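What follows is one structure encoded as structure tokens, with my remarks underneath.
The other protein chains are all here in position, but one chain of the complex has been omitted.
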């Protein structure tokens, strides 16, 4: 019809807002491809509830994990810090107990854990894949870690730059833990803070890199294509079981995923990028240009900067989307090799992942 | 410059997602004008916490109220239903105690309350503005209500259509409560459900109409111009104090605000509409038409349908926005009177508010 | 760490807004599964540009189609109505000419078309897959349609309820067109308006159902998971070529896709639903309940209402998401069959698609 303004549909707009809470029990998967030999799963190994200094009932952490597309989660209440103890049980196993039926219903893998919260140094540590928190409630810090390890627990250092003058320092106590093989990883990402020095340590010492939310309040995240998510750990597992995850942590097959970047090792991130991005043969060629589709099948927007001779200076491969890149034509229909750095795929502090995009010749 | 595609700013887009949680401690006021003689305040008289069958620590309700632009809130945990009692204190005053310092810091008016949760009938009732919940924990229902009233409490009937065959029926017990002047109001709105019959009762019997969230889970609302909000009660107070609110409830000076409509009495909603909407003199006149700005200064989108001869069939006055309405010109520069019904301003079940829009003559 | 409020990341929030326009050249595919024997493609057969009464340069329609995940599009400027002719060429082939290079670069299939815009009746008609618009610019309406058909054009009736007293009436002229086999389809959906009577006609007479934007202004849609999109036609093709689409239209293998519903024939919509929805074996069984995941792999949120004995009264299968449905346990581990109507999958006016959800037994 002619371009008359019609208002009829506007009356419906008022109903729009009701949709907001509807998403609460809907899960949108997080999209990362598997890498050769390993399945990619999404985990958060650090959350709190009312049973320590958090503000939610443990079941809320399961509802959130479902909604946000998380596969496995640990509830890690502080042993030593229970500010709600006037009103709430101080049994260290309570939060796991309460969360379990909710996890089963929501098909979330619940990992038993706790936070060992002493002074700084040594700092705070999480023990996950443990069996009983109570024996870990010991006066001596080393005893606590030993008790966790004896139960088969995996222990990692939390937010190693949080507080005090020892921020960012690898001290004797950490060396001792490491020498005893009690320390398996370090948070390179806690909430919105990245610890480059921890990234360095993990690379040097073969430790797992963790990225965790450390949520105390309710999560406001509703996972969508736009990339809104909490800090998370990608774990590259052989099997998606509790043991499978623990094995992957022990083998340091992890990466930490921020809102806008991923932090890890080249050996995992190179195949992850490769599995994420498809480059198509030119769909159109005109006088001066080739027009090429590039598709990103992951939920990370890749930020590329040219290091070679061909291609635009920067390419933004938006999460779960396709772009068209215009390339200068050399008049010859042959494969083109574009060299870039994925600047937000950190394989070391300040070091992006080198990537190659191969444009097939036009068919 | 020429229309070259530039990618430089795209690199910034990746930072976008970090903003999501930043809003958590930011308040955006809810915008409703005052009406002659009364200040308009925004209240939620029905919420739960871990101390009954809710899932959040009481302080979370204060954080949410702040973020969502709510002025006063009651935490109304069930007396009789405490499914978390294996882990959490059963002291009925605990949630108020815990919430108090958070309310003070966030400048939220915290109203002490509880939910009296017996069979159906009589149904569920909230008592607010009480002093001590424990004396209300009595075996007999009428004793409980009496205890609340004796403390100066205001008692209202919750979601009067919730369950069982007695749904939507005003039974003897309600008449008794009413005759004793123990029943001050009814929820015409609970969560996303509107109870037209309750609307009718309130009109007939002079009871306050309430609209409440009845939240058990964390709220996912972030109040914005788009109108996303929980069910709320507008209270028209002389003074914004605890006593001022109670007086307004007792005088039935309230309206219930859904996502897309408002439910109340003509005596309050007519002046509210009038104070919300400005109609300007035509800013332009051409051969056939007058062009007129209309501005809605409230956070409710008004849906108007023409009942008179002049104006478009429908007008949507979007919340907190201005529209331009095209009117047929009669060639004479004089005031025009447009008669409409505001279909989503319910002054009775299925009865919209009649409104008059006066377009001044062009200056 | 402890639940200290940290502000550091807030400084980044300010950069967030820059992302808005970045999406302009990013394509997010529309997700609908293929059905047995046919590929599902997404088309808009009705748009305007400055060359008739539209407001954009023809290349903009290609940019929009790319961004919104549309596969094929027709630009169908009016022959008889060219209000911009004081400033813009009146050559009827101009908009196709201008759009062509942009379509090639963006990999959009551009279909040549025009709108034949006479009085009502007969109403407005689109001719698509034509070769030259100029011969269709004839004084007589039937001559115009014949000229289009002679070029191999496919002709359909637009918004058959737009204007005047003949709204929604199948008149002699339409019967004549139909008898001559010149009329291949009818818009059952134009913009946000659904024409139930046209739905009926198409079912009765074997005509293709079309859903088109009829855009004159720039599109404000950015396709995302939330389902924001223009009115579109799903075409079930054997081959994704111009001929393949024309064959599908002639065989009436189409459905019209509104924001919140799909309109078509049972023979196409039943397999589309089946291909869209996966029901998993229960992942958890407890005393009273089975917990079952259901995943919707399409971009339409399906609204189901129970017609059988098992399952919740309503199920909302949100677009591109997974939900968990709680079923009552009968204590026996066997396959369960749930009967529902997909109320927003219209196989006739007011008639939803009957669907069966089969829950496999727990492994």
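Just so it is clear, A, B and C label the chains in written order, and each chain counts residues from 1 on its own.
In the analysis below, a contact is a pair of C-beta atoms (placed from the backbone, for glycine too) under 8 Å apart; a residue touches a chain by one contact, two chains touch by 3 or more.
In this text, all values refer to a predicted model and were calculated from it rather than measured experimentally.
Enquirer: Pick from B:34, B:91, B:266 or B:293: which residue touches the chain that isn't shown?
Expert: Answer from the full complex: B:293 touches the omitted chain.
Enquirer: Check the options B:105, B:131 or B:239 and report the residue that touches the missing chain.
Expert: Hidden-chain contact among the options goes to B:105.
Enquirer: So which of B:59, B:95, B:320 or B:344 would be touching the chain we can't see?
Expert: Reading the full complex, the residue touching the unseen chain is B:320.
Enquirer: Kindly state which of the options C:56, C:103 or C:256 is in contact with the chain not pictured.
Expert: Selected residue, touching the omitted chain: C:56.
Enquirer: Out of B:190, B:219, B:254 or B:344, which residue would touch the omitted chain in the full complex?
Expert: Once the missing chain is taken into account, the touching residue is B:190.
Enquirer: Mind pulling the chain B residues that touch the left-out chain?
Expert: 1-3, 6, 8-9, 12, 22-23, 25-29, 48, 53-55, 66, 81, 101, 104-107, 124, 158-159, 162-163, 190-193, 214, 216-217, 224-226, 283-284, 286, 291, 293, 316, 318, 320-324, 326
Enquirer: Which residues does chain C use to touch the chain missing from this display?
Expert: 7-8, 10-11, 13-18, 20-21, 23-24, 50-51, 54-57, 59-60, 63, 84, 86-89, 91, 94, 98, 192, 217-218, 220-222, 226-229, 259-261, 301, 303, 312-316, 318, 344
To be clear about the criterion, only the chains that are shown with their structure count from here on.
Enquirer: Measuring centre to centre with CA averages, how many angstrom lie between chain B and chain C?
Expert: 38
Enquirer: Enumerate the residues of chain A that touch no fewer than two other chains.
Expert: Expected reply: 8, 23, 54-55, 192, 217, 226, 316, 318.
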